[in-house]
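The block underneath contains the structure these notes are about, expressed in structure tokens.
A single protein chain has been removed from this complex, and every other one stays in its place.
Right, chain A next:
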Amino acid sequence: MILQTKGIGKSFGSVLALREVSMSVEAGHVTCVLGDNGAGKSTLIKILAGVHQHDAGSLLVDGAETRFGSPRDALDRGIATVYQDLAMIPLMSVWRNFFLGSEPRKGLGFDVAKARRVARDELRAMGIDIRDVDQPVGTLSGGERQSVAIARAVYFGARVLILDEPTSALGVKQAGVVLRYIARARDRGLGVVFITHNPHHAYPVGDRFLLLNRGTSLGEFAKADITREKLTSLMAGEAELKELAHELERD
């Protein structure tokens, strides 16, 4: 296990955003975190990424209890995160975004030629066909942006890749593209944490599923122990779905 949480919790003032959540991430495997809006998915992964600090339970990296002081700490331990909306800076070019925060040096400066070349080659190696690495990231499609962020994390030697709802704003085809890159990162031996509220996106790539509801865990399941149907109904809340179906029924 690269990464593990045991009974982790976090509150913001009087809001208990997360309670007693346990999960694990293994190299070469995908752990999916599922839950409705406000379930605490983002809070959980922000703890894993060093943005927030947990105030209950424990966080283990390679089996040793850890507390990250900043996102940089988590990055230094090989935990890279691609956030929902703040993955990239729209006005900056693809290659500037690719190396942001980890720019290759050349003397006192930034090795711009190398950055351009490596960004182009790495994207190509991940099968991402960007026309021009000089174009501003804002001109890329949502899927392309997520893919660039994933390629960046893989290039910088991430051992764990955390993706916060990478597919939620995407159409069917684009979501498929991102799922393919998730699989490719997994095949390269990374542990992936994939946050989504869509069980149909989670089930095909996931090895392990953590279900969150209103800040608490409904359990962590291995793929063998759960069917797609069960996952979907757990996600929606079985009782609520029946009620909804009843409500929408025509008399």
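By our rule, contacts are C-beta pairs under 8 Å (C-beta built on N, C-alpha and C of every residue); 3 or more make two chains touch, one makes a residue touch a chain; residues count from 1.
Basically, contacts and distances are computed from a predicted model.
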item	value
UniProt protein name of the chain not shown, from "Xylose transport system permease protein XylH", "Urease accessory protein UreE", "Ferredoxin" or "NADH-quinone oxidoreductase subunit F"	"Xylose transport system permease protein XylH"
From A:Gly38, A:Gly127 or A:Gly219, residue that would touch the chain that is not displayed	A:Gly127
Residue, one of A:Leu59, A:Val94 or A:Leu140, that touches the chain absent here	A:Leu140
Touching residue (missing chain; options A:Lys6, A:Lys114 or A:Arg180)	A:Arg180
Positions on chain A contacted by the hidden chain, ascending	49, 51, 71-72, 75, 81, 83, 86-92, 96, 99-103, 105, 108-110, 112, 124, 127-129, 131-132, 134-136, 138-144, 147, 169-171, 174, 176-177, 180
